[in-house]
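Have a look at the structure below before the remarks.
Every protein chain except one is present and positioned as in the full complex.
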Amino acid sequence: MTGITENIWQAKTVAQRAAEALPESVWFALGYMVLGVVGVAAFIAVLGMGLIYAERKIAGHFQCRLGPMRVGWHGIFQTVADTLKLLLKEDVVPAQADKFLHILAPLFTLLGTILVLAVLPMSPIVHVSDVNIGVVYVGAVSGFGVLGILLGGWSSNNKWSLLGAMRAGAQIISYEISATLALLVVVLFSGTLRLSEIVESQAAGWWIWRAHGVGIVAFLLFFIASLAEINRTPFDIPEGESELTAGFHTEYSGMRFAFFFLAEFINMFIVAALTATLFLGGWMPFHIGDFAGFNAIMDMIPPGLWFTGKTAFLVFLIMWFRWTFPRLRVDQLMRLEWKVLLPIGFANLIAAAVVVLFNFYFFPVR
Amino acid sequence: MMQATDKQENPTRSGLVTAPELKRHGFFRNVFSGIKSLLEGMKVTFHYLSHPSTVVTQQYPENRATLKMMERYRALLTMIHDENGLHKCTGCQICHDNCPNASINVVTRSNPVSGKKELDRYIWRMDSCTFCNLCVQVCPFGVLKMDGSFEGAVYDRRLFVFTLNHYAGPAAGLLAKVADPEERKKMIEPRDRYSGPVPLNGQELAGVKALKKAESGCCGGSGGCCSDSQGSQGSKEMK
Amino acid sequence: MDSANLLTAVAAAEPNAKPREKADRAAVQVPVGNLSALMKRLRNDSTFAFDMLCDHTAVDWSEQGTFELVYQLYSTVHGHYLMVTTSVPRVSPIVPTVREFWRIAEFQEREVYDMFGVLYDGHPDLRRLFLEDDWKGFPLRKDYTDDFMLERPE
Partner (left out) sequence: MSVHITTLDDRVRLRQDDSSPLSTQEYFVNMGPQHPSTHGVLRLVLKLDGETVREVIPVLGYIHRGIEKMGEHQSYRQFVHLSDRLDYLSALINNWAVSMTIEKAANIELNDRIQVIRTLMAELQRIQSHQLWWGVFGMDLGAFTPFLYGFRDREIIADIFEETVGARLTMNYIQPGGLMYDIHPGFVKRVKAFLQYFKPKLAEYETLLSGNVILQERLRGVGRMDGQTALSIGATGPVLRASGVPLDLRKSEAYGSYGKVAFDVVIGKNGDCWDRYWVRLEEMRQSMKIVEQLIDNIPEGKHMVMKPAVKIKLPEGCYYNQVETARGILGVYIVSDGKESPYRIHLRTPNFNNLWAITETAANWRLGDLVAILSSLDVVVPDIDR
């Protein structure tokens, strides 16, 4: 990275701090680790509740309703109450279910999301672990999610659940390809697999606009494919309520249902955050090449706020989609992936390679 | 994409409107018109998000003070009592006969003084009532009306069977002819909501078990305290 | 065709068909044996062209000991109605199905079987429609009783 990035933005992750502290004191290192784990766990719980509340409120106003209004000011504690209710609810495991897998499935789903969260650079100082193959890691561990869904659907011993799980399996695996192709475009641009470096590589401008349209196509591809991966409308066919009652989690109740539910919302955050990191510069402020004055003004806003703002906008966009569109049919979904997104993705990847090869984007840094 | 709003008049048959056909175009036109249609839809929903004044939710029960039911709303059958607490029911039982599902039971008695037939109890079964309004319509004296007080929920469906008239005795018109106030008093006997042959008073009805008689006092007119039907049944059996 | 012409035409097509008395629209009564042939003509003959079986039901005339089966036909081509009725004895109520002429008859006949116990000869899937397969009795018969029936309290 050349001089555009200043060293104050050099990300220092919790894992690094732990590693640095280790020679001095084991307890310090352990403290950092506990901080990381507890931090992520608390973050998930709070974020999940926040997102659910936001979704309900936003959905309400999209639909000329008010949303939750009863618990606390404007229903602000509604999700807390709901969480409490879900925790206290009876956990029903169907008699004919494969009990072990039935219990395991929601844990897998949640695990996938937690592991991804650990590598997300949310700001230079809030970053649990900076893996040098971050992009590959994200692609790999998010597969836990589909494993959980498939297990859940299969172990429920319910044909509706199984249908939902099979739909989810087909859908998530198909769309993973497009998402990866779009991701590769960014990897090509930034020349690194490390997420923090991808962020830093956008110091001269976000990838979405710096590559003559290639970036925006990749952004759209990634966003659409990710929507499909997290089963949000218009791609919510695995749990399409009007078709499969609740799809793969039909037979789940209480806490285990809450796990699926939580994972769904955290996934939404992860998709938004990843998209922001890859294409919208993550915590990087809005910079235009060498315009130092403009860039300095943008730098006044702290990076954490930038990240939050971008993510929040994308989350809102996802919700907006959900409360506007009908859902696709199974075969249309597959057609969209294999006949539309995938060819575009390949063409875009080649175009990106050409752009990188000739150093053709705005404000080339190398 | 063809705009669905285009009306395509069919020239062959007059007075007919034919649905427009959805046409397919080339790949790129499909993609772009498709994206455009999605954005238009998003504009509609965003309009409502950005205009909180379009919210139609009513915050019940907070808005109780301002919530007004329409005057004709049919929620509760009531017997009209005038300012002196007198009704005009003669106990003719036309409503009783016209009720489609026997939700009205008009019990008559002969007056202790004059010996004439008159209303004893007007028992209404709200639980089986369909609010068809026939009783109100057929009443030749305009005794009944449907009231808009819709908050009728109770914890025990036996509380849905109750008496409408406030007193047993002759109708207002007949009573007016009796000059002597002492005589009048003798002719009337007060009736409360949960007295007579209702489950709360130890009577069984079709499909409704009786409540223990001792409990009827505590329920009074408000209802609600007899929520545990199983419990009261159990205590009855123990006796 | 107006109802008088229609009745004449039906009488010409099927001599056994008699006008049904006391009906508010063109109505004929045929013996069960002629029902199938008449229906076929009514459906396929272009002068009748009854392409719609609006309704099919039965009436239990328990005192006469018969079921009267009622078919309401309508032609979207000519816009005329015809009511066809036939009577079968209550003890052995068997009628030929008209499912081959109107697909909906399959289900309307199943309802009549369910409620009256009328058996349809040649019906491909004659089973209860509303009630369970092992229900005893046929509820719309006048003599039907079961434990759940309530008398109107007086």
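A few notes on this one:
Every chain is named by a letter (A, B and C) in the order it is written, and numbering of its residues begins at 1.
In the analysis below, a contact is a pair of C-beta atoms (placed from the backbone, for glycine too) under 8 Å apart; a residue touches a chain by one contact, two chains touch by 3 or more.
The structure presented is a predicted model; accordingly, all values stated were derived computationally and were not measured.
Considering the entire complex, the omitted chain makes contact with A, B, C. Checked against the hidden chain, the listed residues B:E21, B:E83 or B:E182 yield one contact partner: B:E21.
Checked against the hidden chain, the listed residues B:V44, B:L67 or B:A176 yield one contact partner: B:V44.
Summarising the interface, chain A meets the missing chain with residues 59, 62-65, 159-160, 163, 167, 233-234, 236-237, 240-245, 323-332. Residues 21-25, 27, 51-55, 57, 59-60, 70, 72, 76, 79, 81, 83, 94, 102-104, 106-108, 111, 115, 119-123, 125-133, 139-140, 152 are the ones on chain C that touch the missing chain. Mapped onto chain B, the interface with the missing chain covers residues 1, 3-5, 7, 10, 13, 15-22, 30, 33-35, 37-38, 40-41, 43-45, 56, 69-70, 72-74, 94, 98, 100, 130-134, 137-138, 140, 146.
The working rule: only the chains that are shown with their structure count from here on.
Partner chain A is touched in their complex by these residues of chain B: 31, 38, 41-42, 44-46, 48-49, 52, 54-57, 59.
Considering their complex, residues 58, 60-66, 69, 320-321, 323-325, 340 of chain A touch chain B.
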